[in-house]
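Before anything else, here's the structure in question.
Heads up, one of the protein chains got dropped from this complex, but the rest are sitting where they should.
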């Protein structure tokens, strides 16, 4: 059987995640065509907007109605701003592409009540249940059979991968908090005071305290995997680096004293090619530019500290979206995604 | 009564903390003399080693026996490497300086058993009980009556200031974890792979997982203030900035729902001039180069997130040492320490 | 004679340079009052906008007509955007403040023809000749007798201080180029792609190639001091740091072989307290947060390389403005400006 040749479309190709998708799709061996749609930057060569594309084949940013762009496509990656996806989804669906992978938060929460609590009114709540949450390390079996994928948030990916194995073993306590630090690229291409270089360089600060929007999707997954309601707090911080997320959790529970937690993680992730369990603390810079996730589990009796690092634009967004594409189309899960990092970088 | 004129001595003046002390002492209105002792850099102008001194009066680094240096001194600041202070303390004491402020860990733990558990054998364990732990926001009354001060560790200062008011109200749970990130200057002047610019820039990673040596002094203070044994874990991380420590704690307890936690903090710190409670998350860069500590408390019912930032070399080391000197000599606690920060910096 | 007590006004107090002025004026021993005018941020406490003010006395940003604000003022610092100063100068002048120090480019060029070539039409060209160019190291005698000061640009300050002594000795060749790198704070508070943290961090690039607007004022000063027309190119670059400018010049001329260039610099700058000539290359981080300028001159026969570092917001803007204020009011040139830097920072 010959491998499929995929026609891909990226909506919102002018953003950082859009650019990252263009970069990764350009190197994917099964991708035959890339249509890059951008309303704001139409007519411009993609590499003028995304310098990451200077050494890859030329792509033009075009302004097409989303329906036209999606017509005949194998995959439509939707990297529109949060709130915009749900407004456009009817149009995109009407073109009947074989698969839609939405990278906004708009379809990540299946329960419309919970969605509204986190994000406000939804324009097409009936669609929420149609989308599968695209975290391959939890839901690969469902993703393979789906055509509508809601790609996880970057911080949400980190926190879920940090907790999944414990949840799966029903060893995760309720109401825990995870500490996380993100690089500035997580804020996207939009200029903000928090990403103004004079204010961000040499700085670190908490943000969205007790109110990070990714908690909703984290709680949904963790509760489902655990088989019991679980609520997780993400204590989010902004750090003075560009790429990467670091997340840390701490547990101190008697029932853990009797388990080898690292073994649980190794078992859970044994068939997941992008998860690497190290025997030393992971570093943000060593996963930068890759789809890999590095984990370290340190246990002393009933106490466990787990640290994780990933690249927010790759495993936290565009890379994971392509991983989902691979699963949907029956490709090797790692196709086009095994590129290594570089260190120092 | 005229203000005293102090003769000061800095032992170990070639290190980063030593240099910071020279800088701060040079600007202190009551400091009359500074003797800067360095075995490794003797004969060199201090500004050749510490560029921070280029715009301050010239000081020479000298190699004197510690006993001779301490003779006739009002204050001896001991910034020798951990382990070296306790070897030299007999010599220093024999010169009978009016006050000794030790910035190493050597005299921070009063109980010799607990000291040995954290740091190994002590050469003069009988001295441990003679030293007062120099955290003014907890022990100002004792410091004022003491002549031997053990200056707190940088991370320990941050974690204690984050937790003190809750401990004082017996509202601090046992076995909690605090998440912290430190800049590279915390590692001092010694070159290490973790502070090699190609490896540290753009990077963030956990270190000393479940094994940070500052936990011993944190536990000692918090237990004492709480009046009950309390154990705290410091989840330490290294971040890609030079100055500053950020610490974050999270609580979710029913008994907190009935309290206004911010009010507890405002009450506890109301007479402590260096603690500022903000209505937004503190930033590392806004406390850099100051002796101030910024705190923010966010509460939602039973949940509380507290974030703190301070400068590791100032409030975390040299500035706090000078604050202790002020207390010991009956000066205004803030003398020479109200210099503002600069932002952006 | 008692020292004067100065009433100061800062117009445009919401920008980075405005904030830096508030910070420095707050610490100036002769400054009695600071009125901070900001149209965009009126009603806000200054420290909400400028975190550098958190540890200084509270100031409120107010929206006053510029004429009213300037009424009765000893000094009006005008930090309005380039082009705005000249629109408002009539209003400000009509209030008859004792002194106006303009920090924009609007009054830096005395010849209206040359002004227009660099910046376009001027609304009040007759005023151009009324302003004195406020570079104390070249024009202190004129500044002392003036009431209208045009404060130099940050890069222009660096380049002129790099070249003045050679120009003064008629040893400066025509058509030379100076290489400069600036930190991101030079671009001010306005968010731009070039100061977006994901794009600036770890990056360095040339900008305004063969077209930097500061060349006009550089050429004006250097030609005047040299007594012959001299044209200088500034090869400007943006670097991944916040504060500071580094400038480098290279000469290879036979006539230099017979001179001791460092001696010429030491002689020229001997009465200028902010210029420090070092025996090793200056570092941007060691002048950060100070009004000092570090220079190093290395000569090998006819070849000379000169390197210079200064802080763009202090000596390159707010500090120099205050230095000019000191001169205008007959204060010690260094009043309020001898604060040291900190290193590492």
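Quick notes on this one:
So that you can tell them apart, the chains are marked A, B and C in the order they are listed, and the count of residues begins at 1 in each.
Keep in mind that, in the parts below, a contact is a pair of C-beta atoms (placed from the backbone, for glycine too) under 8 Å apart; a residue touches a chain by one contact, two chains touch by 3 or more.
This is a predicted model, so every value here is computed, not measured.
Checked against the full complex, the one of B:241, B:269, B:292 or B:343 touching the unshown chain is B:241. Checked against the full complex, the candidates C:97, C:134, C:198 or C:336 give a single residue touching the omitted chain, namely C:198. Per the touch definition above, the residue from A:64, A:93 or A:276 contacting the chain not shown is A:276.
Within the complete assembly, C:240 is the residue of C:14, C:97 or C:240 that touches the hidden chain. Seen across the whole complex, the unshown chain contacts subunit C at 175, 177, 179, 181, 183, 198-199, 201-207, 209-210, 233, 235, 237, 239-244, 246, 248, 250, 252, 281-285, 288, 296, 298, 300, 303, 305, 307, 309, 343-345. Touching the omitted chain from subunit A are residues 16, 23, 26-27, 50-56, 185, 201-202, 242-243, 276, 283, 285-286, 288-290, 292, 294, 338-345. In the full complex, subunit B makes contact with the omitted chain through residues 16, 183-185, 187, 189, 191-193, 195-198, 200-202, 240-242.
The working rule: only the chains that are shown with their structure count from here on.
Ranked by how close its C-alpha mean sits to the mean of all protein C-alpha atoms, the top chain is B. Rounded to a whole number, the gap between the C-alpha centres of subunit B and subunit C is 37 angstrom. The mean-CA centres of subunit A and subunit C are about 46 angstrom from one another, to the nearest whole unit.
Residue numbers of subunit A whose C-beta contacts span two or more other chains: 183, 198, 201-202, 240-242.
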